[in-house]
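Omission of a single protein chain aside, the complex is shown with its protein chains in their original locations.
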Amino acid sequence: MAALAPAPQAVQGDESHLPKAHSWRQWLDREAWRKTIIAIPYLWLLFFFIAPFLIVLAISAGTSQVGIPPVIWKSTFPFGTLDNYVFLTQDDIYWQGYLNSLRNAAISTFFALLIGYPMALGIARASSTWRNVLLLLVILPFWTSFLLRVYAWIGLLGNTSWFNRGLTSILATFFPFWVTGDHIQMMNTNFAVVLGIVYSYLPFMILPLYATLEKLDRTLDEAAMDLGSKPWEVFRDITLPLSLPGIIAGAMLVFIPATGEYVIPSLMGRGDSPMIGRVLADEFFQNRDWPVASAVAVALLAVLVIPIMIYNFFQAREARRSAS
Amino acid sequence: MKRRPYFLIFALIFGYAFFYVPIASMIFYSFNKSRLATVWGGFSTEWYGKLLDNQQVLDAAWLSLRIAFVSATVATILGTMAGMALARFARFRGRTLFSGLVSAPLVMPEVITGISLVLFFIALNGMIGWPTRGFTTITLAHITFSLSYVTVVVQSRLASMDRAVEEAAMDLGSKPLRVLFDVTLPIIAPAIIAGWLLSFTLSLDDVVITAFTNGPGSTTLPLYIFSKVRLGVTPDMNALATIIVVLVGSGVAIAGWIMHRADKKRERDVQMAIAANK
């Protein structure tokens, strides 16, 4: 079969090199089955992913009205308006929302990396028995309810919880000039939001990092050590640069969803400076202003296009590398 | 020169404490007698009992399970197809768009997916009178984001599978579709099952997309919890959360353990076979 194939990457199912089918049965065996396999999920995604997005795009160019539907378009060319996008730049709440989101997402990504990297390295370097247990312990929270994990932290951060009281008294002992009183206001602060995001998305940081670190050839470490590098120099010169793809994948997997995060800021954040996800939801649910909510969504996607592209670029490069 | 990596061990201990202390504390306080959720008032299981009388919780849980079951099943079928298309068919028209479409929901912020789906469903309903917001729209939305996860799982399993096995089946006279059912699907079955389980839990867990796409009277369990949690920590929420976390957690742990044992057994069998051949 390989000899007949017109191109080296011809694969099973690709039978374009065979003569044209003569009967419908032949056609079914050779082409129809694979066309079906491609077409069904393809159509589904076009219908339920692309079409909705086009509609959001269209509504973001409409004008809000009282009625059903609560949106109207201009009757003359070009039928739409950019007013909603202009509006986003005028009201503080929107661009503050974007800035809050980006800042909180960036801080969370940094701390997730700070906590996740040594954990991933520790798991990758553990014995194979331990490794399976440790990995399961990382994946376990990822499978259990996201909402309930956030809820668990709300329980700890409250002003009367043992955690808050305990932490306050420890800090008050060592830094009396800084901390006084019997509790610290933790809930409804940016601190709580960052903590919630780090906690919820930490597995997304650890897993790609682990996957990269686990594949690293340990003889490279030995080689570097043999050539005179002390353990931390080996880490700096070999482990860290070679794990860069994992760092980028993990960082993007935390940063992108964290920017659009809605649940955590709603439950733990400050009401007066919301993140953009919450702004969008409020616009949609409370104000019932579809055009502005849609414009917020489109603008958010525009903000995230660059990190999404970085992520896809590195994923594709990794896929190519592991294939070759 | 083996040295104990004390720093890494410390990082692991700290990390796992960070993961599990809040959950452990929540479970602990679910047995609190006091109505004040954060002040210990003695041991009690009364909150668990009260949950069983709470019709709202039971209805929400039942709705969530039905949605999760249907959406996981459909998403698994579609995702398996998409995974096969991407892993096996190297070239077809629109492949780049297709692979982009599959991976986009993985990174797309949920608020964007949620708002676009709900506006789409409203528009569609306005045109053809379908779908009604509620069970149907939530399920359709869940299928759409879950299918990406199934695709990734199935695709990576297929990529690591020995292609020669399929070629052998074809060489022995099976047509492509027969090969698919006789050889390919049985081999990737573990990935398909994993994909289903993942979709099921994702659906069971989803708040944001469900919040956008739900309709009147269709409150799923996460939506119920979300609305309660907004009002603060309560002992009955602790109890409900404990039940869910313990159920899902032990389910995943058992599944992981079974798979790990199967792997270990395989490894042992292989080693014994090699030893027997020597």
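A and B label the chains in the order they appear, each numbered from 1.
Convention: a residue touches a chain if its C-beta (ideal position, glycine included) is under 8 Å from a C-beta of that chain, and two chains touch if they have at least 3 such contacts.
One rule holds in what follows: contacts and distances are computed from a predicted model.
A.B. asks: Between "Thiol reductant ABC exporter subunit CydC", "Menaquinol:cytochrome c reductase iron-sulfur subunit", "Homoserine O-succinyltransferase" or "ABC transporter ATP-binding protein", choose the name on the UniProt record of the chain that's been left out.
C.D. replies: "ABC transporter ATP-binding protein"
A.B. asks: So one chain is hidden, and I want to know which residue out of A:26, A:63, A:189 or A:229 touches that hidden chain in the complete assembly.
C.D. replies: Residue touching the absent chain, from the options given: A:229.
A.B. asks: Hey, which of A:91, A:182 or A:217 is the one touching the hidden chain?
C.D. replies: A:217
A.B. asks: List the chain A residues touching the unshown chain?
C.D. replies: 217, 219-220, 222-230, 237-238, 241-242
Basically, only the chains that are shown with their structure count from here on.
A.B. asks: How big is the gap, in whole Å, between where the Cα atoms of chain A centre and where those of chain B centre?
C.D. replies: 16
A.B. asks: Considering the complex alone, what residue numbers of chain A touch chain B?
C.D. replies: Counting only chain A, the residues touching chain B are 1, 9-14, 28-30, 33-34, 37-38, 40-42, 44-46, 48-53, 55-56, 59, 69, 115-116, 118-119, 121-123, 125, 132, 134, 136-141, 143-156, 158, 160-163, 199, 202, 231, 252-253, 256-257, 259-263, 266-267, 277, 280-281, 284, 290, 293-294, 297, 300-301, 304, 308, 311-312, 315.
A.B. asks: Give the list of chain B residues in touch with chain A in this complex.
C.D. replies: So the residues of chain B in touch with chain A come to 3, 5, 7-9, 11-12, 14-16, 18-23, 25-26, 29, 36-39, 78-79, 81-82, 84-85, 88-92, 94, 98, 100-105, 107-112, 115-117, 119-120, 122-123, 126, 140-141, 143-144, 147, 151, 163, 166-167, 170, 175-177, 179-180, 198, 201, 204-205, 207-208, 211-212, 222, 225-226, 229-230, 232-233, 237-238, 241, 244-245, 248-249, 252-253, 256, 260.
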